[in-house]
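Here the complex is missing one protein chain, while the rest keep their positions.
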Amino acid sequence: MKKIKMGMIGGGIGAFIGDAHRRASRICNDFELVGGVFDVDYEKSKLFAKNEEIAPERCYKSVDELIKTESAMPAGEKMEVIAIVTPNALHFPFAKSLLNAGFHLVCEKPMTMTVEEAEELELLVAKKNLTFSLTHTYTGYPMIRQMRDIIAKGVLGTIQRIDAQYYQGWINSIIHGTESRITGIWRLDPEHAGASSCMGDIGVHAFNLIEYTTGLEIKEVLSDLSSVKEDIKLDLDGTVLLRFSKYLKGVIRASQVCGGEENCITLSVYGSKASLKWGQENPNYLYLLSDSEPTKIYKPAHGYNDQLAEAGHTMPAGHPEGIYEALANIYKGTAKSIRGEKFTPGEFPTVHDGVRGMKFIHSVVKSNKEGNVWVKV
Amino acid sequence: MKKIKMGMIGGGIGAFIGDAHRRASRICNDFELVGGVFDVDYEKSKLFAKNEEIAPERCYKSVDELIKTESAMPAGEKMEVIAIVTPNALHFPFAKSLLNAGFHLVCEKPMTMTVEEAEELELLVAKKNLTFSLTHTYTGYPMIRQMRDIIAKGVLGTIQRIDAQYYQGWINSIIHGTESRITGIWRLDPEHAGASSCMGDIGVHAFNLIEYTTGLEIKEVLSDLSSVKEDIKLDLDGTVLLRFSKYLKGVIRASQVCGGEENCITLSVYGSKASLKWGQENPNYLYLLSDSEPTKIYKPAHGYNDQLAEAGHTMPAGHPEGIYEALANIYKGTAKSIRGEKFTPGEFPTVHDGVRGMKFIHSVVKSNKEGNVWVKV
Amino acid sequence: MKKIKMGMIGGGIGAFIGDAHRRASRICNDFELVGGVFDVDYEKSKLFAKNEEIAPERCYKSVDELIKTESAMPAGEKMEVIAIVTPNALHFPFAKSLLNAGFHLVCEKPMTMTVEEAEELELLVAKKNLTFSLTHTYTGYPMIRQMRDIIAKGVLGTIQRIDAQYYQGWINSIIHGTESRITGIWRLDPEHAGASSCMGDIGVHAFNLIEYTTGLEIKEVLSDLSSVKEDIKLDLDGTVLLRFSKYLKGVIRASQVCGGEENCITLSVYGSKASLKWGQENPNYLYLLSDSEPTKIYKPAHGYNDQLAEAGHTMPAGHPEGIYEALANIYKGTAKSIRGEKFTPGEFPTVHDGVRGMKFIHSVVKSNKEGNVWVKV
Partner (left out) sequence: MKKIKMGMIGGGIGAFIGDAHRRASRICNDFELVGGVFDVDYEKSKLFAKNEEIAPERCYKSVDELIKTESAMPAGEKMEVIAIVTPNALHFPFAKSLLNAGFHLVCEKPMTMTVEEAEELELLVAKKNLTFSLTHTYTGYPMIRQMRDIIAKGVLGTIQRIDAQYYQGWINSIIHGTESRITGIWRLDPEHAGASSCMGDIGVHAFNLIEYTTGLEIKEVLSDLSSVKEDIKLDLDGTVLLRFSKYLKGVIRASQVCGGEENCITLSVYGSKASLKWGQENPNYLYLLSDSEPTKIYKPAHGYNDQLAEAGHTMPAGHPEGIYEALANIYKGTAKSIRGEKFTPGEFPTVHDGVRGMKFIHSVVKSNKEGNVWVKV
């Protein structure tokens, strides 16, 4: 099948997340990176393009130039989709321009800096009828998709409690002075990172996984955040109480100062009949617990899985696939949408997930600022 | 060494927790059960005594009778210590009478129904200079003691976050009608169980483990509890935000409706230099995490452990010991105290831990009732 | 119920295995230790008796004296059962004398030094109609009993492969000179330990677990053993190929020089329809694997277990029990047999298991000595 021509904004030399997107797009094999604006420094951008064997004339000085030139190219040759992998503050302006110019988008999270921007993008995507894929990567894991399917089928009975955790420890080395990573600096600066560090960067993933797997909406939050040290301006740690309905409550726990934790996301959904537990660091294991039967371990590449879960793992059982394949699964769904093929809801997170995420972040920050009170999401 | 003569209040035929105490006391081998009031029904009590080859004349009709008769017996023959394993509401009156009569006590938790009662007992224990051992059993695990030692030595640096969980699922079968256990009934009745089900029965263990291992005091709590169903009067589920100091926060999560969870206690203490993680269902594994070194797994029966941790496991490494041995370790410490031998603080939980626990339970209930506000512990 | 009067041969001060037997007998609560010959040194034996509050007149100088004196005592007072926990070479002579004198026995493994001795005991037990309980402790674990039950019910289909491992590392510190334990010395001396160290001490447990759980007999073995160092006279490491029938093969791997391994026993039984895996260091988890369904984890204290498995765990689910409780389960079965109560085959290993074990050890040693050839068990 003909590959979809893709451009990229950001993601030049040394950019970790841009490289992840390119790998994922190559794994999925539906995309061809043909150009972009890879760095604010044009010389660096050109060097990157050369390394990647990208035609120099499609390495643009600016997003505006890219839009202008690419828009003038004939269908089949021009870029169809653009991946935005810049620092957070640039997501919105670039996304807006590119949508207005008719490009499909793949966008890193958090989608925008404010809820208003997010809602503006949602309207724009609807109006323009374009594909907008937000890379909440963890939803690409087969066992997360299986979890969603099991819950949708009602296996858990009435859901009674939801608990999600996202613990990392990498900011310790920055705030305690043993290391100073560039990446650390912009993430701790409200101007570039937005209203929140911990909740904006990782708590929102936990939020997204809850809504993705359960199909439920979190209605209200009460948060207690911590900056851990006097001179830090953003939250690096926090707990968020969740309310879904009168008798369904839950909690999100997130931290960037849990020394030694790597990327420890866990998700547990407890029901009256059965429960599900999953952890990101061993993503190919999904545990179904019940009071009366032995715990069951679901794994990829088995006939008992839902079709979408099954399609997301291409190796035979027992050959572990990981985070790149999860992101590739999202790219795969995005490709189907762009091509107008049939796809399953949940094959890629949408602009609506981005709106939800921004609402979550801002509700959480507000709750904390106002003294740990309940705030509607 | 001469065994300590022990009496027991409660714990007759069919009583699970009384049996556990007797097994533990036999493992530790410092006690001899010589009599008691095993059941409110005297006939049943006598039957129990007969089964256990206990002298019929020391199977008493009431606690008062026990006190009167035993007190009159010569030293070396009379009971020195009494284990109270009755339903919660009876702990206080019996403990008070027995302390006043000069008996050492082993008491099940929760220690009392109110904070005032707890404080009264604390004063009484001090005044009478008696041993009061509260069976927060989990503190008897060798790796919990090792955790306490590692933290005391400052290995973690500044503690930055504390997270404890206690999830069970057994109440599901009662509230959803598939089963009806006797034990379930009194636990859901405020008159017998006290102000709280979930927090009073299990949340308080999580609280105790935090204070035990870290040596820190929780200053304030904010809770959100749930009764899960309309007709239930007590909390069966909840989350408690914790504040230790301005920059040290934490969370306790507890639930009795996490279907399929058995007795899933986890405790994580995160520091600026390193962190510790432990789980009750595999109690012989303690994980020390750091950002710069491989994760280390501490296990019992190794020379690298602290002396108290080491003494709490008698088999060679790799021969798993469990919950009965943990309780036996607490009995062992209690015996040392009764005999006036040297013991390490932490060898058994004291009446002060009981006061702390009652304060925790009542603060949590108050916070929830008043609309999820901060309450001093 | 009236406790069974028990004597003990060996197991005095500092003896690890004797202490384990006493703890287990106290947990099970059907026995009362009333006397014995606790040490070859009579003074030490008396000191031990005093510490344990055992009547001094029942601390005997020799097994002969014990037999003579106890035999003369009235029923209800005299010892009914004797636990033999001496070094290996003494098991047989003491067992023979005691059986001839009409005592029931609990005996440590390996039961004897030779196959002939083992067979002599088997005949004697049958002739005397006494209870002989061989403490292959691991068969007391509830999940091993559950494994036996699942296999007996045919859940696995045709068994196609059996793999058992028993790896320890503790001899390293002795043979490489960093430590020198008393216990190490007799175990490396053929006169006291018998024909084999590794296979006789631990390999035989793996053998026993295979025959216990599957109900199959191993027909032939081919072994390759290693003494690891020039100056060691016994095997410290080895692999044994197993043949059950033409198309059912298996393997036992055992070693005492696997540095860092504690007591790593694993047992896997693979069938045409399903398979079972178990590991001793986390004994409360039994894994049922199949090609078409999620892996199932069986745990104790659930209604889905077989009755014998269920009875072997007294705490609620999720409260881990361990090796002492496993041994207590064997003592419990032994008590039932002594009392003439109904018991399930498999509640305790018998003299026949001891004969099988001795045959295994001697076949394995022979196969190795003759150049790794097949030898009938």
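By letter and in written order, the chains are A, B and C; residue numbering begins at 1 in each of them.
By definition in this document, contacts are C-beta pairs under 8 Å (C-beta built on N, C-alpha and C of every residue); 3 or more make two chains touch, one makes a residue touch a chain.
Treat the numbers as computed from the prediction; the structure is a model and nothing was measured.
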Touching the absent chain when the full complex is considered, from C:108, C:122 or C:163: C:163
Omitted-chain contact residue, chosen from C:249, C:302 or C:336: C:249
Omitted-chain contact residue, chosen from B:299, B:319, B:332 or B:362: B:299
Chain B, residues in touch with the chain not shown (by the definition above): 288, 292-299, 302-304
Chain A residues touching the omitted chain (full complex): 1-3, 16, 19-20, 22-23, 26-27, 29, 51, 53, 168, 170, 261-264, 280-283, 299, 301, 314-325
Hidden partner chain, residues of chain C it touches: 156-157, 160-161, 163, 165, 167, 169-170, 172-173, 176, 222, 224, 226-230, 237-239, 241, 243, 247, 249, 251, 253, 255, 257-261, 268, 270-275, 288-291, 295, 372, 374
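As a convention for this text, only the chains that are shown with their structure count from here on.
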Per Cα centroids, the chain farthest from chain C: A
Interface residue identity across copies chain A, chain C - same or different by half: same
Distance from chain C to chain A - Cα centre to Cα centre, in angstrom: 55
Shared interface positions of chain C, touching two or more other chains: 299
